[in-house]
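Yeah, one chain of the complex is gone here, protein chain that is, but the others are all in their spots.
Here is chain A:
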Amino acid sequence: MGIQTSDKPLLERVKESEQDKFMQASVAKSQDAQHIKREDSRALLGNWEQWRELGEQIRQRALKYLPDYLEQFSDNVEKNGGDVFFAATEEEAVDYIQKVVKETGAKRIVKSKSMVTTEIDLDKRLLAMNQGLQLMETDLAEFILQEDDWAEPTHIVFPALSKNRDQVREIFMKLGYEGDNDPMHLARFARKYLREYFLKSDLGITGCNFAVADNGMINLVTNEGNADLTMAIPKTQIVVMGMERIVPTMNDAEILDNMLCRSAVGQKLTSYVTFEKGQVAGETDGPEHFHVVIVDNNRSRALGSEFQSILQCIRCGACMNVCPVYRHIGGHGYGSIYPGPLGAVLSPILGGYQAFQELPYASSLCGACTEVCPVKIPLHKLLIEHRRIITDQRHMQHGLNNLMMEAIGIGTGFPWLFRTAVRFGHLGLKPLASKGEVHAENFIKPEGSVKGGPGLVGGWADVRDLPLPPKNKDSFRQWFAKHKENQPKPGDQKANQ
């Protein structure tokens, strides 16, 4: 699939999302439910703000010394008997994985959930390169999307959030399901279907929540246990990880797991929190061959830049669960596999401004994301940073008329110009104003309001009425000047009486 899921303009995607009433309702419901679960589970832990500071420090340290930690990690993986491959690009990552598939002669691949493999479009590429290869996503939501002809994910934690139980039932019927739309029956069917598949699999591909530098272990966090089967059954395992998934020690991983689970799903811990490093001598489960593919794919663009902090992200999805824009436009609205505030910051870095220059503007900068982020990424500030680069440095046209903004910049920089605006605001907007009924009392004036116009005024007035500015004589500044004149001055006759 790659990062970009759609090349339609933002506006078109927004309009499509608005048509999808089921999606909007289920996102709103899930946001509201997560709000309660997340806040409760954080309160249970106590001292949440201090935990955030700790989480931020751990992630910042990992990034500051990233080359060293990556080296330490890869040395340790090799010591444990595994192989490590550094992939600068998605092509390099896919080529290496393809080489392993060929060498092992794998016929049936099982995969557990991994955003980075979606990012590098691994599934479809492997299937295209290997005739007769079977490949199965085993995370329930990813399984549903795969069976729905590789439908695009809408959330990094809940990828199938936009599918309802009837849609899932229909998808499963193609696989032989005959029951009703009860989620329990549907899940039971998927479990049996996937179990049979697991038992015959010969290669497992997993993602990686955290990679522990000082012992070369991989940390995976799931609720379904499918990642554990993906590691336990096939003889070969390939772990694919973004290069920033590193944490220095087990201790750090434990702290972050705790914060990840609470932030992602509002649980103290998920059902499965696993550390592994390939087969341990004397045991029968776990892969005999263990590969780790560490993917850059433009992440290093952020390193050392004003965007470095976005690499702190632990992919909890909390920022999408609080985002009022995501609430309405959903994952598809962003046109990226990384949606929401995280996606609006990360997608232009990984995928370039050409494809994603509209995303940094799809935010009211309300700051809910920055407030909720467990590792304190200043998301809304990074969005402004993108806007700055797009306008100041790249001089891109982005719908909002540059000239108009420059005019506002000048208007807010020169006092006399602004005073002129205050003086003539009423007259200036009067031609655009029309009389109408007053519903918003103490705000819209009987003499009329603006209901349409050019440029920004039009964007505003498409949605809401704008009161006609007061006549100059009725402005606050005029009132204040008169008010001060009438006030007794110290030393005045009046003041002394």
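FYI, a contact is a pair of C-beta atoms (placed from the backbone, for glycine too) under 8 Å apart; a residue touches a chain by one contact, two chains touch by 3 or more; residues count from 1.
In this text, contacts and distances are computed from a predicted model.
Not shown: a single chain whose UniProt protein name, out of "(S)-2-hydroxy-acid oxidase", "NADH-quinone oxidoreductase subunit H", "4Fe-4S dicluster domain-containing protein" or "Glutathione-dependent formaldehyde dehydrogenase", is "(S)-2-hydroxy-acid oxidase". Only one residue from A:260, A:325, A:344 or A:433 touches the chain missing from this view: A:325. Within the complete assembly, A:362 is the residue of A:218, A:362 or A:377 that touches the hidden chain. Panel shows chain A; residues 11, 14-15, 18, 32, 35, 322, 324-325, 327-329, 361-368, 370-371, 384, 386-392, 399-400, 405-406, 408-415, 418-419, 421-422, 425, 436-444, 449, 451, 456-460, 462-467, 469-470, 474-477, 479-480, 483-484 of it touch the chain omitted from the view.
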